[in-house]
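Note that this is a trimmed complex: some chains were dropped, and none of the rest were shifted.
Labels for the chains are A and B, by order of writing; each one numbers its residues from 1.
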Amino acid sequence: MMKVLANMPEFQSIVSMQDLDVAEVEQLIGRAEDFKAGAQLKLTEPVYVSNLFFENSTRTHTSFEMAERKLGLTVINFNPQASSMSKGETLHDTALSLDAVGVNLLVVRHPQNDYYNELLGHSDLSLGLINAGDGSGEHPSQSLLDMMTITEQFGGFTGLRVAIIGDLTHSRVARSNMEILQRLGAELFFSGPRAWYSEEFAQYGTYLPIDDLVEKTDVMMLLRVQHERHPDEQAFDTQAYFERYGLTKERASRLPEQAIIMHPGPINRNVELASELVEGKQSRFVTQMQNGVYMRMAMLESVLRGNHLGGLV
Amino acid sequence: MMKVLANMPEFQSIVSMQDLDVAEVEQLIGRAEDFKAGAQLKLTEPVYVSNLFFENSTRTHTSFEMAERKLGLTVINFNPQASSMSKGETLHDTALSLDAVGVNLLVVRHPQNDYYNELLGHSDLSLGLINAGDGSGEHPSQSLLDMMTITEQFGGFTGLRVAIIGDLTHSRVARSNMEILQRLGAELFFSGPRAWYSEEFAQYGTYLPIDDLVEKTDVMMLLRVQHERHPDEQAFDTQAYFERYGLTKERASRLPEQAIIMHPGPINRNVELASELVEGKQSRFVTQMQNGVYMRMAMLESVLRGNHLGGLV
């Protein structure tokens, strides 16, 4: 059953899509497809992993835990609210403690951008690290599962027209995806409220109103409006947002036949897209979540190998 | 060791006692007794279960987790406070995500009556579901462990005199139990504050003051006063409640010799009953909790079979 890729990538940590070159992204997609086809990993030594989620999460958290259990890792529980961080301990000192008690690998989500700089490159820490999302920075596992889902549909990226639409400012998904999509050869467009399209995005792609995009897009990547990050939430009119920027049924009807609709979840129904579209033929939300487990297995394996864990050879 | 009943019931979900006919209740009790006697289940494929408890619980939550582990299921952690439901995601979309990442079975407790209608009968969900309590609706696992405990004492239900006493209005235990007890052939009585005895209960049994009941009751089912659900809590006089409606030592002394005292827990000592009675000879509180694990194993097995999980044949 098990098939090890000739060039299985090995990493000490994965914190940003910029850590990965195009070949490595393709190798990880290949390995995730192996797992999806039933490949199994046989660990000969126990590996201990802790998932440190300092932001709320259902999909990413349970997806990583599922991936860990499918690989046979032992999960050591960690609840931030019940930890010594509430007594003022730093993330670095917390990681140092977990390392000392024998945790081999951390999966961390944290509200602060680049929090991982506190953990990497310190000689006192020997833990492997996977970034499960840092503030509005990066979200590499989401990005990789998105690339896997696109590859399943289109076979590749060259010339593919991808639109990233919505709450760009707060989106680590947008940041991780635009970076790798450009390198993979896709053509990028952005949409949503114009005010959320800044200089940062201009170097990756053009802004267009959604009505000018729908007919010529292969991949519509909708971003969640992150209500909890908008200071001025009271003023936000979800109905107006839906009408001006959302994927209504009418707009969806103008998509090319082969186009797919993606969303990292959780979806605000009738805000980013019409609720009826969630279960539609072109939606890939469920596929994204399914692929997420297999991609995270591939990422975890590459970090196990990079840290010589689990007795893998 | 393992003995599979000829007529082991199979269910896609168990959410209400009304899902079960009398024969199925008896089969589940039989299977729970098998587990109590040491029967083991051998799963040949991994099964992933998540326990979603949106209300506080010690007994039911740990009892389900213990049953799951004894059956060899893999528990995927889920903490409602740390989930995306705090970002506004619905229970249905949360279940959809858990389903997509590969969770096979949900055990859910939720403050809203009939919350499960949001989850059942949707073609997009393929998860098995066990209701671990919905608002003031139903509590089928408690009801089944209660029936098991009564069966152990009396062998059957025909003509058995059962009194359900206390906080009827808020009690899902009362609702689940009166429904099935009537079908099983028991004679029902209610007691406690008269104001808590409404039309709904009249069709199942007669109201009587506790002093008129104690001498002719086989089973005293005491219900917890759910302080947290009484809006006017300040006014509640626990001493007065105990004296008028509680099982005092004096009242307990008038119970028939074979009678048993039950309570779903947690017990308010010296409110529903005298503290000294908790460890008394006629109390079945510990037996109820012990039986709960075996009954939940039986329920879980029936839902595994109903969803073709675990490679059971």
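In the analysis below, contacts are C-beta pairs under 8 Å (C-beta built on N, C-alpha and C of every residue); 3 or more make two chains touch, one makes a residue touch a chain.
Computed from a predicted model, the values in this text were never measured in an experiment.
**Q** Count every copy of the one sequence in the whole complex, not only the 2 placed here.
**A** So the full homo-oligomer, as given in this file, consists of 3 copies.
The rule is simple: only the chains that are shown with their structure count from here on.
**Q** Suppose a student superposes the Cα atoms of chain A on chain B; what rotation angle should they report, nearest 5 degrees?
**A** About 120 degrees, rounded to the nearest 5.
**Q** Would you mind pulling out the distance in Å between where the CA atoms of chain A average out and where those of chain B do?
**A** So the centre of chain A lies 40 Å away from the centre of chain B.
**Q** Which positions of chain B touch chain A when the two form their complex?
**A** So the residues of chain B touching chain A come out as 46, 48, 50, 74, 76-79, 81-89, 93-94, 96-98, 100-103, 124.
**Q** In their shared complex, at which residues does chain A touch chain B?
**A** 53, 56-59, 61-63, 65-66, 69-70, 75, 77, 79, 81, 227-228, 265-268, 279, 285-286, 289-290, 292-293
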